[in-house]
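One protein chain is absent from this view; the other protein chains keep their places.
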């Protein structure tokens, strides 16, 4: 048993020391935000660089402006597309900006350069259905003042942004109070269903045409310009001088109609961003990009392998540590109490607190997630081992001693095999809980099914939630079944005898 | 068994229907932010109103500016103190404000009124130790430009605020790069220990005098005024007209020295905010407030009762449902597989997703938290019940049948008592996990120990984390011990026989 | 009272009872004897539906045994399993009372019955408060017997009920049981390995070999008209050590 403990400690320390993720650093990393247009633009940039034999990779759907900006400034991304309005009102918030030159200068202080606008302007706009427009004869935003009963449904982002609803209301002195925060896609549905009357939208949204929406004129010119531009780290030019030329090629290349078409191809026609970017570049530059189709399946494979890594290692380590702990605790009831108490206390540490606590020790990524999962997997196994061993009948224990078997051999040959059913039940419980808990890996950069789930929850995207939740459930079942199989194999048939009579 | 299932369903539905929280609505609610000065000010206001026989309650430590502002505008709070600088740069961010009249007007649009300043100005300042000041002969902020090697430690808030470090750096063109985000209290410690050279502080901080810090002069007058004021809902005056008079009495009443003294009394002398407010009001208005000491203990009692409510109900229901499920599953191995699979899948649903899913059905507060906890508590009990029952020796089962006991009596009199050790092990595991998981109650307004833990994690306040984590751990142990006690009482002594020989 | 018709029973495809028929008349004590593993315990289990035969059928009290009536019938018989079959989580007295309490018999009568049985088996009342693991082999066996006799059933199935008992207790119990069985007209099927016990208790003897019924008759008939040389051999087997005893104690 000492040996067992030793090996499991060894295993555990290997596990902690094991580097989980290694980055290929020489590639140019292009980021995109979590909405279709941004993904398309970044895909266009990435493919264009690749077509020109520059190694580039697209880190897609990375959360919001602040995250991308921070990543760019800290050098974790090299390039990403954004909009002038966003740069002024979000990134450079609080600085005096009155011209494009001001923007350039302000960005330069952060080591960031900006390209000329790409052509289209994707500003916010307010849209209503044609019938609403007719009914209230709405043409301009200021027309809204007379109809306080109108129900607005805005994206959560628009509700919160500095240039969003609160200041739009102030600007136009709008009286409406029935204003709800909604998912963008749901907003279109709500509008169609008639449960809201007006929504915010981006002027390049594909759905405008699809739903034949009327856009209200911004007659007091509240909405600023949102011209698309590309931001990149200035120092990039030192390393890859030709890149500036390639980025410059995008100047005024995408018209509003083209952008709407591309959005529509992705969102309404169901084509992938990569394909759409490919045909765009084919038309403009006469190149044909090779595209790796990173489908849902690819993502599934990636999250599955991350999740499996977390589960297998942490569960394996937990089994190796928990069974000896349970055995040890079964030898002496006071010691057993102490062990169970400690393991129980560990179990009550909230996962976020545990992860926060481990960051200074283990950084982020796999190691802290593995340690947390390992710790959370101990209790069911320790307790069931202990309870299985203490519950053995006195007769067999006496019989084992009468033979002259020393304690270690009794444990190995008699006690553990007889307690196996209880121990395996603990392991199965622990395994299922582990698969569920491993979704916390996404909180700390260890990936896994938590990734789509967390994103899905944040974006209220049931599809994405299910993309993580369903494989997690399937994995839990598979893990459980494999232990059931192990039980049938390892548990002595002498302990699996069934009675014949059913009454 | 049918009966059991029936009662447990009944119990569960009662549990869901049970209203968890009721609010007393007629009181005036004064809010405060999560730092000492704000709590003191709100306490002063609250006691002053109470001394004047207006029913008032202090909702203390409510997170940041945005939350308080939203709560005020939405009518969940009536009054809270803030600072002019914060109002301009955070609350009215993006509006054109050039005078106090502008502020008044802008706030009025939100239905909020503002009092005259209370007297003191609590602006940001930069502080260094006397020895650092001497070594680099630092007197003004602009002096910092020459020493890029200086290490700065700023509060996370200052790092992020619009008027914080990024724009201070731009304004003074400061070259320092060794800038770390730190907890405010840790920053003082770091300064003292010499691991950082300069920190941000509030000009009324008690620690300035305590550590004898040198404050650098804001020679290019970057920091705006942060004069304390009181914000209140304008409509309050309609309901309680006299309130305006009482609030006006605070005009220019607190000098900077007085505020520093009060902060110091709380933070360095360890007096409570209520006591300090009481003596301040005693001096100024010659009143003597009655103070209810809402101590850490009171909070502990509140969170404990919420947590116990969640744990007892959800665990009780889980026991009542899981044991019959386990019994049912033990009757037929295919059925057992199905039950375990379903319970296992439930276990893998991430808690946030489960809560999000339940909000439309059960709203927020106790019910969804209880249901989630209930669902998460099933697996260990179901599995251990099933494994305990299927693992019974054939002999006793045959013996029970030979007597002519019908199945239900065999279950009650023979099988369950013999499987009790395994079932109780499952219940104990489940109980401990439940106590830990019940911290998710705080995510959905059901309170409990999760409240201080989540706040503590957010604010990086270890004390607060422990205020939740320690009682949670203690509760887990108590629950475990009470089931150990139950085991000693209910588990037949015939099954607790120990062998005599130790080898 | 008990009818077995053409019973066959296998375990894992291995037939251990072969086409066995047997009729046990009311009020008689029938002793099953035969070599270890010949199927005695299996036959007893079959008679109360703890096992079910592949072929043939069994009736108790003129009722065909089926899964529907087996529980009711079992409550009317007493059964001592070969290993006693006491429940480890109940004290001796709880084991004994179990069925009486379950059937809500008058507790006072139950107490009386327990005292009566303690007298019969020479078990002291304070032993009854112990758990089975705290009793000696012979004590366990007597408690199991008391449990079977508790409800005063009409039919008794006893699988080596006195096997672990010392000669003194055993002989005195044999005599008491003989009186009870004949006075109350019990129908008894008893397995024993002690030919003396068979001789003193049996009205009729069934001698089995390898799952076959060899002969079913009174002891003197078995001896005078053995169906097979094995019958004689089996009956006489123990006489040699007894003779040794007689020789040594003169």
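Lettered A, B and C in written order, each chain numbered from 1.
Here, a contact is a pair of C-beta atoms (placed from the backbone, for glycine too) under 8 Å apart; a residue touches a chain by one contact, two chains touch by 3 or more.
Model, not experiment: these values are computed from the prediction.
Though it is not drawn, the left-out chain touches A, B, C in the full complex.
Although one chain is not drawn, the whole complex shows that of C:6, C:25 or C:137 it is C:137 that touches it. Across B:295, B:393, B:408 or B:482, the residue that sits in touch with the chain not pictured is B:393.
By the touch definition given at the top, subunit C reaches the unshown chain through residues 11, 33-38, 41-42, 82-83, 127, 134-139, 142, 159-160, 163-171, 174, 193-200, 219-220, 222-224, 233-242, 244-250. By the touch definition given at the top, subunit B reaches the unshown chain through residues 393-395, 500-503.
Although one chain is not drawn, its touching partners on subunit A can still be listed: residues 395-396, 398-406, 409, 413-414, 417-418, 492-495, 497.
Here is the rule we go by: only the chains that are shown with their structure count from here on.
Just to note, of A-C and B-C, the chains joined by more C-beta pairs in contact are B-C. For the pair subunit A and subunit B, the distance between mean C-alpha positions equals 25 Å. Shared contact sites, meaning residues of subunit B that touch two or more other chains, fall at 398, 401, 495, 497. Multi-chain contact residues, meaning those touching two or more other chains, occur in subunit C at positions 50, 71, 88, 133.
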